[in-house]
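This part shows subunit A:
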Amino acid sequence: MKAEQIFKELGLEFEKLKVKGNTLPRYKAEVKPEKLEEAIIKFKSNGFNHFVALSCIDWIKDEKFELVYHLFSYKEKEDVFLSIFLPRKEPKYKTLRHLFPQIETYEREIHEMFGVEFEGNDRLGEFILEDWDDMPPMRKDFDTVAYAKKKYESVPLIDEGGEKE
Partner candidate 1 sequence: MVTDWLIHAGLVALYLFLAMVIGLLFMGIARKITARIQNRVGPPIYQNFLDLGKLLAKKTNIKHNWIFDFAPLFGLGGVLLILAYLPMGGYIMLSGQGDLILLLYILAIPALGFALGSGASGNPNAGVGVMRALTLMLSYEMPFLIVILSLMIFYNTASLSVLLQKQMNYLWGIAALPISALAADIALQGMMAEKPFDIPIAPHEIASGPLVEFGGKYLGLLMLYSAGSIVVETSLFVDLFLGGGIVLNPTVYGTLAYFVNYLVWLALIFVVWMIAIFVNAVFPRFRIEQAFKFYWKWPTVIAIAGLVQAYVMSVFLGVVP
Partner candidate 2 sequence: MNENPLPSIIPDKEWKKIQRMLSKRSLWMIHFCTGCGAMEMPPVMTSRYDMERFGIIPMATPRQADLLLVTGYVATKTLKRIVRVYEQMQDPKYVIAFGSCPINGGIYWDSYNIIKRLDKYIPVDMYIAGCMPRPEAIMDAFLKLMKDIDEGKANGWMRYRKYYDQYRRNQMRIFKRWDE
């Protein structure tokens, strides 16, 4: 079933993205957080059974994180982006790993890099970084140059005379 028809049945207004080059048709829709799961289930049962990616965008100016769930249908050859907005202070959302198993890995990464809490996903914790002690590094307000200087330049050179620098 076509993506437009599913959007109509769900009552979501959507927009067809204009992209240069002859790419497959892409639709983007903003969904309320509580209605997202039902939307994904509907899409999944109508041919959109390939979960491509879950990404997080840090809109620092209007204090919001945007979680984009990207689905694809092999039959219809169409891309669908369903996105929800979470407050930037304590971003919290429920896990959807029961719909697609790979969502768990994306959730672990977003938790470590952006600090979004996913209730129900028990494997959050340390994933890619090692012994990390600072704020989640992918947030726009994280100053990586200052951190690099603080952590790595401060390590003294080994010198026969003892500590230097």
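Regarding selection, all candidates are chains of the complex that A comes from, given by their letters.
Throughout what follows, contacts are C-beta pairs under 8 Å (C-beta built on N, C-alpha and C of every residue); 3 or more make two chains touch, one makes a residue touch a chain; residues count from 1.
Being a predicted model, the structure only gives us computed values, none of them experimental.
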- Note on the structure: Neighbour chain for subunit A in the complex, from 1 or 2, resolves to option 2
- Which residues of subunit A touch candidate 2 in the complex? 129-131, 133-134, 137, 142, 144-145, 147-148, 151-158, 160, 163
